[in-house]
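Below: one structure, written as structure tokens.
A protein chain is absent from this complex, but the other protein chains hold their places.
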Amino acid sequence: MIDEILVILSNTLASMVPLVLAGVGEIITERSGVVNIGLEGIFMASAFTAAVVTFYTGNPYLGLLVGLLVGLLAGTLHGAISVYLRGDQIIAGVGFNSLAYGLSLLGLVSLWHSHGSSPPVNKMPMLTVGRLSIPPLSIVAVLVGIIAWWWLYKTPSGLRLRACGEDPRAAEAMGVNVNRTRFYATVIGAGLTGLGGAYLVVGWIGQFTKFISAGRGFIALANVAFSNWNPLMAIVGGILFGLFDALAIYAPIKIQESTGRIITAESNLFRTIPYLATLIVVTLIMKKVKAPRALGKPYIKE
Amino acid sequence: MPAVEMEGIFKVYPDGVVALRGVTLRVEEGEIHGLLGENGAGKSTLMRILYGEIKPTEGRIKLFGREVNFSGPWDAIRHGVGMVYQHFTLVPTFTVLENLYLALLPLNPDITPEEVRKLAEKKMEETGLRVPLGEVVENLPIGVQQRVEIIKALLQNAKILALDEPTSVLTPIEVEELFKTLRELKKEGITIIFITHKLKEVKEITDRVTVMRRGEVVGTVNTGEVSEKDLARMMVQREVVMSLQKSPANPGEVVFRVENLKVRDEAGIEAVKGVTLELREGEVLGIAGVQGNGQRELAEALAGIRLPHDGRIIFEGRDVTSLGAAERYKLGIAYVPDSRKVGLVGDMKIVENVILTNLPRVTSSGRIMWDAAESLSEEVIKRFDVVAPSVKAPIKHLSGGNQQKVMVGREIVREPKVFIVAEPTQGLDIGATEFIRRTILNLRDSGKAVLLISTDLDEVLQLSDRIAVIYEGRIMAVGRPEEFTLERLGLLMGGVDA
Amino acid sequence: MLSVDRESILEVLMSLIIAFAVGTVVLVVLGYDPIRVYSILFKYGYGNTDYLLKKSTPLLLTGLAFSVPAIAGVFNIGGESQLYVGAITALLVAHYTGSAIPAVIIGTAAGALLGLTIAALRVYRNINEVITAIMLNWTFFYFIAYLVSAKYANPKVPHESVPVPPGARIGGIFFIAVLTALTYYYVLHFTEIGYKMRVSGVSPQSARYAGFSPEKMVLTSMLLGGAAAGLGGALLVLGATYTIDTTLSAIYGIGFTGIGIGLLGRNNPVGIIFSSLFMSGLIIGGQWVELKTGAPPELADTLIGVIVIALAVPYAYRLLMKKVGQRGSAA
Partner (left out) sequence: IGGESEKEKVKVAVLFDVGGRGDLSFNDMAYLGAERAKEELGVEVEYMTPKSSEDMVPLLKQLAESKEYDLLVLIGFLWTTPLDQVADQYPDQKFVLIDSTTGKTRENELDILFREQEAAALIGVIASGMAYELGGDTIGAVAGMDIPPLWKFHIGYLFGAKYFEMKTGKPVKMIWQYTGTFGDTQVGYNTGMQLLQQNVKVIYGLAGLTHVGMFDAVIDWNEQGKGQAFAVGQDASQEWYAPKYIPISGSKRVDTAVYDAIKMVVDGNWKGGIMTLGLKENGVGYWDLDGVRQFAEFAKEAGKLKDMTPDDVVNIVKEQREKYIKPEVWEIVKELETKIKNGEIVFKTPQSHDEYEQIINELQKGNLNAALEKGSVS
């Protein structure tokens, strides 16, 4: 029994990392007033580059770093479009998802003549605490969440960043360079998402595949709303979803193991568990929505 | 040495509006310099340039003899320029303290919120301008928010302080306090630029005044050497009637009665605590009071936007307490809110704004008849002298005065029986002010009932046939204008029985 | 009132030109012959009218499903599941009644109901529509996969649902979609309810002042949006696929693509007719680019991505034109 719980826990932690990293990253971005729905695309691009680098260097940490860099780069693109070029942030995000998917796959084909997956690459070793295996990045993700919270709510620069998302005109009048702040918030947010993308490869399954993000970018986006734009709650959201996800896998296996019952089409019903359960939890806990007021609106000075 | 020299300033907004055409402004160190002009004259634009928020298309700025080229407001702040905007620049969801902290950071990156609290408390002590530091700004009345703005600028150690229409939402007592503060600051050598539409204030507080018109400077004069009339003439280039001719009231039946009305605000706090009022045909009932004493909640409850939790509203003998706004509008109640942000949809066309409260007139079985809507808008434009390129122009491209005319006009063309209007002339120049006031009196003369809610005491005294003073959601006194002196009004508005 | 916005059409054209120019650069960098790729893309993408119109139909409708709520201030990322439920209910109704009309009606209603549910959760329970929609998308995906494989499988073709009976199959689905778009355009710009939705979207406080409830408009817009997606699902099964396979490949992804289409159409129903055709052509053509050039199918995704991003920044082009104009006049 204990061992079962440990595996569920370890699966939970494994699933939670990208949702928390990207969720927290997106919270930072959105708190400054910019929406980036291109998380799925950032996952793809950074996962791919992380796989490439790790494959050729054998060093998963280098892969992680490159994933982070690619995330930052993606953020630079999105930041430039949405902040300086005043582009439509949603369109840009939708486009980026497609572009990143396409480019990663083209890269995959030209490097490994494969249309689906990279070769296996080295992974970061798991931490083991007793019989529990923990992906080291799960600790990082939790820390990132806490630090982000501290930054946004307890430091001057966090206050400034939030001011840009609430009322950019007022922020500007109080000496905040709105465009620059938003730009950097977008870059940092995307960087964290990139870290999450790299984790998918070097921290989790040890290879890149063409469906590696599998909708997780959107779940991370939902996690932002779940958290009510609070990084601490995003940690909770990521863990909850990860737990439900782990349970959805565990339940049918356990039922089959213990009762001998065969589960076929009903497996689809089990797959709905994480989504429905999350929705129910939200319904129970949500009170007042605290979305940034100026979210998604370009700031035009004159 | 002049503190501010702005020379040959041109400003063309991105959409091609030429706001300033070669303005030269010279403000001496340590003086209070008035800036006067009609709506759209370019005063705010000039100040935004001084504050580095926007860049001039052409022209030079010198502060204390040194040429400056601000990269943004923070740059201006560092150079000792402080600004109190007409539309507040506070982050509405932050607390007062957070806002002040944010404002002080560019000057001293190492400052802590605790230090800001101490500084603020000291400053409040010195100036008598009190603000609640722990409150979230958007929950504060506009008057208090303005005080926060002033405190903020003072805390930023501004050597040059520009105030864009700072008095429009303050009580006479507060205005006096502000003036005292300004004089105090002047003594300390701070240079003040003061924008207002109120000539009286110009006369009272400024040393010199620059008058602007259509993006150009008409002239700069020593305040002591000119009369209010002279200033008005400079400003609009024509004779102005300085006082309204008002015929005696001829009140008829009671059309609107409010009994023991209790209303809560957004936060669930009781903002109107049992108001009883009667309104007759052919009279103007003025409600005087400091912003945030329940006026908005009262007005919204009367209009049906907000449901009271106690009390009754009777219109023409019928209990309308439970009716929504749309239904009440249909019955003949009209309401002009105190904020154009609420009353108008900036991104929409003029015609789309005109029909906002006139939908029943321009729809038939759910369909909008745009022809009817357009001719209704033309009517508003014509009757109220709105300067607009076409009814299809976005309303945000109109000047504030013209926007206000649309907002008032579209209610009047409906010929309402009860006209509730809040702050009808806030921020309007004298021409527009005069026009709107005239309109209100005409309405009264045609037998309509008008409920005027205003923080501008001159306005209340000038227009009302009866005055009610509101304080913390209660009516302190009701009476004819003659029964109130400015002083008594001030005391009542401050909650002192007099 | 039917004012065709000249400037925004010009803007879109300009964006398109730049988009394809950027696309050309990308193709060259990746080592493909842009002329060949583009000529295949256009020849095949827009050459088969019948196919193009069919492909555009559900995309047009999910575009509306995104845009109509967007106008009222709701971010409907749930077109995906709204289309699913429209498809499955229409399919089942057609299967049991053998006729198309009730199937269309009920499919549309199912989508509308789901849209309404998302809106209701936002209005009455304060739950952000993004989270509800994303969670419901997956919930319905798996639920319908369950229904199709376990409850309503075709006994003859086990990997498919029961088919739409021949009597309930319909043609001309694109015209139904266009009609819907025009109706929505009419509703938005010529009716009271549409006007109220538009006001609520930009300024809920003005709506409240004018005496109508912006919350109701949120509900209404999601009802209309959901209905469009539901109709999209219904038309897709009744007019194109006649069945849903157990992998849901026929219905998956259309809602997401609809978001881009709605935005590219500048949230204008008439614009969306064009953007859906445009995008469908790219998608169709992309398949042929793979066939004819041997490029990986993802080349088309890359190109679509570049084009969409380039369409996101009309302001940049205005800036550019202005700069160019200035330099021209200075010289």
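Structural remarks
Order as written gives the chain letters A, B and C; numbering starts at 1 within each chain.
The criterion applied here is as follows: a contact is a pair of C-beta atoms (placed from the backbone, for glycine too) under 8 Å apart; a residue touches a chain by one contact, two chains touch by 3 or more.
Note that this is a predicted model, so its numbers are computed, not measured.
Of the listed residues C:Ser81, C:Thr246, C:Asn268 or C:Thr302, the one in contact with the hidden chain in the full complex is C:Thr246.
Touching the omitted chain from subunit A are residues 3-4, 7-8, 10-11, 14-15, 55, 108, 111-120, 123, 126, 128, 133, 200, 204-207, 209-212, 214, 245-246, 249-250, 252-254, 256-257, 260, 262-265, 267-268, 271. For subunit C, the residues in touch with the chain missing from this view are 44, 48, 50-51, 54-55, 142, 145, 149-150, 153, 155-160, 163, 236, 240-243, 245-247, 249-250, 252-254, 283-284, 286-288, 290-292, 294, 297.
Rule of thumb we're sticking to: only the chains that are shown with their structure count from here on.
The geometric centre of subunit B is 45 Å away from that of subunit C, both derived from CA atoms.
As a whole-number value, the distance joining the C-alpha centres of subunit A and subunit C reads 26 Å.
Each chain gets a centre from the mean of its Cα atoms; for subunit A and subunit B, those two points are 46 Å apart.
Shared interface positions of subunit C, defined as residues touching 2 or more other chains, are absent. Residues of subunit A in contact with two or more other chains: none.
Put simply, subunit C touches subunit B in their complex at residues 1, 3, 190-193, 195, 198-199, 202-203, 205-206, 208-212.
Note for the complex: subunit A touches subunit B at residues 156, 159-160, 162-163, 166-167, 169-177, 293, 301-302.
Residue ranges of subunit A in contact with subunit C, taken from their complex: 41, 81, 85-92, 94-103, 105-106, 109, 115, 215, 218-219, 221-222, 224-226, 264-266, 268-269, 271-272, 274-276, 278-279, 282-283, 286-289, 291, 298.
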